[in-house]
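Notes follow once the structure below has been shown.
The other protein chains are all here in position, but one chain of the complex has been omitted.
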Amino acid sequence: MIVVLEKGVSLKDKASIVRLIEQHGGRLLVSELGDTTHIGLVDTVAQALADRIRVMPGVAAIRSEAPPYPQVSREYRETRSLVDVRDVAVGGSEVVVMAGPCSVESATQIATVAEAVADAGARILRGGAFKPRTSPYSFQGLGEEGLYLLAAARDQTGLPVVTEVVATEDVALVATHADMLQIGARNMQNFRLLSEVGAQPKPVLLKRGISSSIEEVLLAAEYVASAGNTHVILCERGIRTFETATRNTFDVSAVPVLKRETHLPVIVDPSHAAGDRELVPALAAAGVAAGADGVLVEVHNDPDSALSDGPQSLTLPGFTEMMGTLKAVADAVGRRIR
Amino acid sequence: MIVVLEKGVSLKDKASIVRLIEQHGGRLLVSELGDTTHIGLVDTVAQALADRIRVMPGVAAIRSEAPPYPQVSREYRETRSLVDVRDVAVGGSEVVVMAGPCSVESATQIATVAEAVADAGARILRGGAFKPRTSPYSFQGLGEEGLYLLAAARDQTGLPVVTEVVATEDVALVATHADMLQIGARNMQNFRLLSEVGAQPKPVLLKRGISSSIEEVLLAAEYVASAGNTHVILCERGIRTFETATRNTFDVSAVPVLKRETHLPVIVDPSHAAGDRELVPALAAAGVAAGADGVLVEVHNDPDSALSDGPQSLTLPGFTEMMGTLKAVADAVGRRIR
Amino acid sequence: MIVVLEKGVSLKDKASIVRLIEQHGGRLLVSELGDTTHIGLVDTVAQALADRIRVMPGVAAIRSEAPPYPQVSREYRETRSLVDVRDVAVGGSEVVVMAGPCSVESATQIATVAEAVADAGARILRGGAFKPRTSPYSFQGLGEEGLYLLAAARDQTGLPVVTEVVATEDVALVATHADMLQIGARNMQNFRLLSEVGAQPKPVLLKRGISSSIEEVLLAAEYVASAGNTHVILCERGIRTFETATRNTFDVSAVPVLKRETHLPVIVDPSHAAGDRELVPALAAAGVAAGADGVLVEVHNDPDSALSDGPQSLTLPGFTEMMGTLKAVADAVGRRIR
Partner (left out) sequence: MIVVLEKGVSLKDKASIVRLIEQHGGRLLVSELGDTTHIGLVDTVAQALADRIRVMPGVAAIRSEAPPYPQVSREYRETRSLVDVRDVAVGGSEVVVMAGPCSVESATQIATVAEAVADAGARILRGGAFKPRTSPYSFQGLGEEGLYLLAAARDQTGLPVVTEVVATEDVALVATHADMLQIGARNMQNFRLLSEVGAQPKPVLLKRGISSSIEEVLLAAEYVASAGNTHVILCERGIRTFETATRNTFDVSAVPVLKRETHLPVIVDPSHAAGDRELVPALAAAGVAAGADGVLVEVHNDPDSALSDGPQSLTLPGFTEMMGTLKAVADAVGRRIR
């Protein structure tokens, strides 16, 4: 349900409506579209308030059937959005493969991997510079130096780069060097961070939380959009269930469900879902067959020596082989991989 | 872990070993392969007994790394098994599409659907004759008459038929008319029924339980195999998780994981996973891309009038359109659909 | 939502309404209360049909807010139901403890345990006679002999007995000897079996399925009630989640939620939830504190030699010690244990 407010509604009236909903335990999200304010009500409990809200000052209309994430919904924009990551458009007929190591480890490593994945058809380079690690003796990521190495690899290969940002204080720095900012699964509901990446101009890759519903993913995207940045790409990467045979359960249905709900591009990350490189090509192919607009995979020149996520990283030959299959699958569903 | 017993071991010695394991809370499964008995230990707790078991009378060897489902494991048979459903081989290079209505409703209906799906490339006809329904006023399925209608549709189209059996007392009857017996998700751990279908000669289509782990699926298959019938096809059809956007969460990873573990064919049922016909083609394509040996889908000539599962049944044109995509995806992964 | 039909509505009109709902994918449950038929609609999707149903022949009223399980709901009967198990009333001020071994193993074993648990305050004796086992070399339960031994233990101690029934063909036999019939978690949605126990006069102990929602538990109870038997006791025994530290996750909230929804008694089974005897007293106490009308626990005179479920069975001294705590907790919440 959406409450549409009158243009020029006072801040006080807005706040009164928000308070009423929250006092009754409803969750909501406020979106400004042009000069109109929309309040999306998340809980069905809140819908019980419709009659009271309808007569409050400042309310223009109530749209019962509307999803609570107006800007990112298909209802708001029927046609699919293209998100440009530098010169690569995500969300069009091309299925965009984003590949690279879990962590940037050295100039040689990132250059080697970048060249190899570019040759095999990857269009965007991924690599971690800031890593949240559990031990002071663990490899911490190269931090700012990692960003420089990513930028150098971009210059060398022409591949735009995406890298994760884990803290609000790092957003400006990462946005200076990277072409797209990644919000990791653990931060999908870190509202301060969503706000911060929503206030800078680079596109955002938003990964689904490990126990987040599809509705929550869309609300998080709306949150970024509300902060001013509608260049958001969603990413399915596995959810936590009772099944332990894989690291997470890859919810491939999320792809067609999300694409029915939102105009934003939707990609898949089979590496984190599987946790096992042997399974990655099958899951990547499943994602493309299901309609994904892109694939994000971990690739390493020497996975057995990788400083993180070795077991789920593809080898260079493994990546090249997978790309052959993905190209054929993309063709089969009327898409293409360059 | 597997305990291999000596040939000619006495019933008493077998029982002593089983008792010891069960008294310590271990779960197990006994398989007879040729003239050798294998006891598969399911729980890690049971592995703590290895040293005590090793010295018991009748024990030939303990294989710590072996999975507890010896007959269905890849270790036992490296090459993939072909399961013949009348003249259709499942598990080879062909991806076998099994299609038809949720319920057999009338001679006209099943004939119409059978002709249409055969024309579009389906190789096996599915249809329910015995339905477990929650209301005495619900359509109960045509029962034995449904079996005759399925058989008539087979004669007309040449498609072998698969239908569900829900009770031990119906096994002989269903096995007389059908070419493959389906065990539904709710009965995956109905050991009496598994035993009964394991003792008749027709192949068995075993669907994963809604909250069954992959290990439990393999143990259920081993149970059928232990009863004498190794012609088993496994089917992923969605698991219950926190996500409610789809009827169940389609665990597409189960396809490559199962195919790594077992030599048995593995198919997918996107209809029950999605619960929504709009999502079925994407999930079916995902399953084929992930390596499924077949696809089981619900198709109806008039879904809006179907007596059960209408919303998730494809229309005839919808099925034909999906088959075009599936053929292309099968080709893309080195398989084929006729 | 409930559709109330006119008295004397024709079978044809009933069937038309049922068909309409099912064709649209709605699930439903038909209850006969006195001479009035109520159709409970389970899915919200079915609620979209309200306007069409309202004008169909035979429809007296539509009650939008009513739960789909009329007979077992609090709305139908405000006051709590007492279920008499022979001379023991469950659902009143007394918290009824039901204890005994997983399996009846011998005359001596069941007599010893029955005497001990009676002395410690148990009011009903539990024990398995028919066991669903996964191996032909496993202890199969004593079957009919087990029923005689249970009856003998009842004569000796005065404790009524409850035992599981796993197949429709055994219902009449079990109902002859037992004072209450247990439906196990795996059979909670075995509609044939629910129907069969609903058609005999002994009370029914209905255990929640491992992945069943609370609504599904209530629908299963309504199913038994619809078949004519309203003497049903519900039992929470753990659900399957991502957490593996316990065998299942004991959903203690189910106790107050169920008691708010239904007038039927609600008990807990901490043994199967925990899978570990050390945890059983804490969970039993939690269940009583949360308002459970009874506790079902496994107790064995020699758990380390038990033929099944040894690790989760309390010892006799352990049971006695737990009873002391449970009595105090029952007092603390205004209940009592004799």
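Chains: A, B and C, in written order; residue numbering restarts at 1 for each.
In the analysis below, a residue touches a chain if its C-beta (ideal position, glycine included) is under 8 Å from a C-beta of that chain, and two chains touch if they have at least 3 such contacts.
Note that this is a predicted model, so its numbers are computed, not measured.
S.K.: Quick one: say which of C:285, C:299 or C:323 touches the chain that got left out.
M.R.: C:285
S.K.: Could I get the residues of chain B that touch the absent chain, sorted low to high?
M.R.: 240-242, 244
S.K.: Could I get the residues of chain A that touch the absent chain, sorted low to high?
M.R.: With respect to the unshown chain, the touching residues of chain A are 11, 14-15, 18-19, 22-25, 27-30, 45, 132-139, 166-168, 186, 189-192, 210-211, 219, 223, 240, 275, 304-312.
S.K.: Determine and list the chain C residues touching the chain excluded from the picture.
M.R.: Against the missing chain, chain C presents residues 211, 213-215, 239, 241-246, 249-257, 260, 273-274, 278-279, 282-283, 285-291, 325, 328-329, 331-333.
Just so we're on the same page, only the chains that are shown with their structure count from here on.
S.K.: Please identify the chain lying most centrally, where each chain is represented by the average of its Cα atoms.
M.R.: It is chain B that sits nearest the middle.
S.K.: Taking each chain's centre as the mean of its CA atoms, how far is chain A from chain C in angstrom?
M.R.: 45
S.K.: So what's the Cα centroid distance for chain B and chain C, whole Å?
M.R.: It comes to 30 Å between the two C-alpha centres.
S.K.: When you check chain A against every other chain, which residues touch at least two of them?
M.R.: 241-242, 244
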